[in-house]
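Here the complex is missing a single protein chain, while all its other protein chains stay put.
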Amino acid sequence: MKKTINSILRHLVLFLLAVVWLIPILWLFVTSFSGYKGINTSHFFPETWTLDNYAQLFLRSDSIVQYNRWFLNTLVIAIFTCLISTILVLMVSYTMSKLRFPGRKSLMSFSIILNMFPGVLSMIAIYFILKTFNLTNSHIGMIIVYSAGAGLGFLICKGFMDTISVSLSEAARLEGASEAKIFWKIIIPLSKPIIVYTVISSFLVPWGDFVFAKLMLNSGIATDWTVAIGLFNMLGKSMIAKYFSVFCAGGVVISVPISILFLIMQKFYVEGITGGSVKG
Amino acid sequence: MKKKVLATLLATAMTVGCLTGCGGGAAESPAAEAPAAEAPAAEEPAAEAPAADEAPEVEAPATAEEGTDPVANLIAATTGTVTLKVWASEEDQDLTNKLLDDFKAAYPDVTFDITLGAESESTAKDTVLTDVEAVADVYAFADDQINDLVNAGALQEVVANYTFDVVNENATGAVEAAAVDGKVYAYPMTADNGYFMFYDSSVFSESDVQSLEKMIEVADAAGKKIAMDISNGWYIYSFFQGAGLELKLNDDGLTNTCTWNGPGGTDVAQAILDLTASGVLVDMSDEDMATQIAEGNVVACVNGTWRAETAAEAWGDNYAATKLPTFKAGGKDCQMSSYSGYKLVGVNPHSANVGWAMLLAEFLTNEAAQTARFEARGLGPSNLAAASSDAVQANPAIAALAEQAAYATPQRVGGNFWSPAETLGQILASGNPDGTDLQELLDTTVEGITAPVE
Partner (left out) sequence: MKKALNAIGNYFKNIGIAFVKGDVWVKLSAVLMGAGYMARKQVINGIIMFLVEALFVVLCVGYAAPNLAKFGTLGTVQFEQVFDPLTMTSTVNDYDNSFLILLNSIIALFLIVVFILFWIANMKAVYRLQIRKENGEHINTFKEDVQSLFNEKFHITLLTLPAIGIILMNILPILVLVAVAFTNYDQQHMPPNSLFTWVGWSNFKNLFTDSVTVTFGYSFRKVLTWTLEWAVLATFTTYIGGILLAKFINNKKTKLPKMWRTLFIIAIAVPQFVTLLLVRNFFADSGIVNTFCTNIGLTDFLRNVGLVPSNLSYIPFLTNPGWAKVMIVIINIWVGIPYQMLIATGVLMNIPEDQIESARIDGANPFQIFVKITMPYMLFVTGPSLITDFVKNINNFNVIYLLTQDVYVTSDQLLANSNAKEIDLLVTWLFRLTNEYYNYKMASVIGIIVFIICAAFTLVTFTRTIKGDKEEEFQ
């Protein structure tokens, strides 16, 4: 008897917690179907239901809402960002993990400190550096912003590679394989989980960043924007009363692919963040 | 006049003709008018701006020097595509797109590549100052930003007009708002960026809205709220200025003079405390007001024409607007003052096609464009002819603004004003929770407002 009550209590607590965690998400979801464009402050559920917000996103592009273009822009930026970032991260982590050369440890300390430098601080300088190369207001510029410094984020990946047994590469070396070949033929295939993690996490960066994007893509022309700027813009002072539910619809739409990727990634996320010391 | 004594500008002539002749209708085609420039250049010497001492010195209705016509010159000198970028606010996109098409049609011999971007007038400065060179060739902004924009070199001085006389065809206040140190830097687009009182006439009678105390009494009885963005320097100014205290920009164009902590200052602060103590007059941001009006909780608010649509929709036939009420400070009734605001269109001096950008800016702010803007969005024209139309005169919001105009002052204030004033509003609206001595509170605020700019 006591056991049953305990069990009920336990699940009740979990249920309440889950409700707390999901209420805002539920609100996002239901508001995206609201017939009223502004913020509904007196009812949780919309009074009228409609698909119009989604229609406005996809079918009725105007000079402010260009959702299809934003989605495409972000997708292109994200694909290139994750390709370049992953390559850079792998290069650095392999070097730091498996190669021994003078100055390695100081280089590592140096890059870890450098990586602690918050990006917002150097934004303006980056803007003008890119402007010298005429790369502001261009998606190539955005890709550079998101991926060029990626090499600094090697720590998690290196931690994983540290766990790959050194005897494998030793054996290959004895057979006369070059370091390049060991990297390519032995380490990369064994690092699959951490590569998946790196790919997905760098893929997600452009979807969530609005600070850099807003600074770099400053033409004011909606077709240049990424999803994040577009959605952020919808909640501006003069827009919010007419676009809040459209914002919610946009939020729901990008959440779908991101959630799927995230669910795939979570397994590798755990392995990566604990330095590979956990084999889930 | 100046060394370039110019013949009467074709545009003055044409517009005069237009006013008398065609009754202010369709957009004139400047290109078509061009030849007229050579014609009788004598109609009337470009009139000095009225109130010559105060009015900004503008190198008059400019143009053609002895038979040469700059617009024709420009068209002749233009080879290839003219690329222009325009920024208009999100709400102004449709109308601006239409005007851009008209502009292209007006110069059929030139190929244009004009792109329209969205940038709210109220935040234009933030984007512009980050990188002046990246800014649109023609952009709209609110007049409070003009000092910063001119200091940053983001505005091309309006040294000459080509299609109409910007100075004389717009309201004096609007031209002054577009000028710094007597030089005009922008083209007035609307004259409605100030604030006044919206109210639901089913709750308040016309005599109720004369005094804020009375309004609070009535709203309290009805269980409703009156909203005002008190924690905002722009609005809290109305109390202090209304009580005769002073806030102004110094001659250096950067620092402020402020007497809010002078005699009577604490009375005003106490008045704000008393007014908000009841919880009927609430400090509320503009966005919240939009929802709260629609929800029916707010029955009167201090706001501007941009909320007219929301209010009219929510209150229907009971929608009304009037000047700001009086409030009691130190035992006497003071009429609340306000800022008179204007929206302006500026040209970026870094534009590769300054000439065309200036023509476009004129086109976006001429009488026809302002009339169209009023018809589409209910924005009050700064153009005298457009403003005098019956439709404009009948608009309640614009009428209220005109009523308030007697108590309004142009907005000229240095950047150090906003943060301290905002905080003063926040403290007073939340009932001075720390119980700071009011004189001390005002002293600190004034020190912040008048702080030197390095």
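When the chains are written out, they are named A and B in that same order, and each has its own residue count from 1.
In the analysis below, a residue touches a chain if its C-beta (ideal position, glycine included) is under 8 Å from a C-beta of that chain, and two chains touch if they have at least 3 such contacts.
Given the structure is predicted, the values throughout are model-derived calculations rather than measurements.
Shown chains touched by the undisplayed chain in the intact complex: A, B.
The residue from B:152, B:249 or B:399 that touches the chain not shown here is B:152. The residue touching the chain not shown here, chosen from B:83, B:130 or B:270, is B:130. The chain not shown here touches subunit B at positions 4, 59, 62-63, 65, 68, 70-71, 73-74, 77, 126, 129-130, 132-133, 148, 151-154, 156-157, 159-160, 162, 225, 231, 254, 276-279, 282, 284-285, 288, 291-292, 297, 349-350, 354-356, 358-359, 415, 419-420, 422-427, 429-431, 433, 441, 444-445, 447-448, 451-454. Seen across the whole complex, the unshown chain contacts subunit A at 6-7, 10-11, 13-14, 17-18, 20-22, 24-25, 27-28, 39-44, 88, 91-92, 94-95, 99, 101, 104-105, 108-109, 111-118, 120-126, 128-129, 132, 144-145, 147-152, 155, 162-166, 178-181, 183, 204, 207-208, 210-211, 228, 231-232, 235, 237, 244, 247-248, 251, 254-255, 258-259, 262-263, 266, 269-271, 273-280.
Here, only the chains that are shown with their structure count from here on.
Note: centroid distance subunit A to subunit B, computed from Cα atoms, is 42 Å.
Residue ranges of subunit A in contact with subunit B, taken from their complex: 38-39, 41-42, 62-64, 124, 127-128, 131, 136-137, 215, 218-222, 233, 236-241. Chain contact summary for the complex, subunit B toward subunit A: residues 85, 87, 89-91, 93-94, 97, 115-120, 122-123, 127, 130-131, 134, 136, 286-287, 290-292, 294-295, 306, 310.
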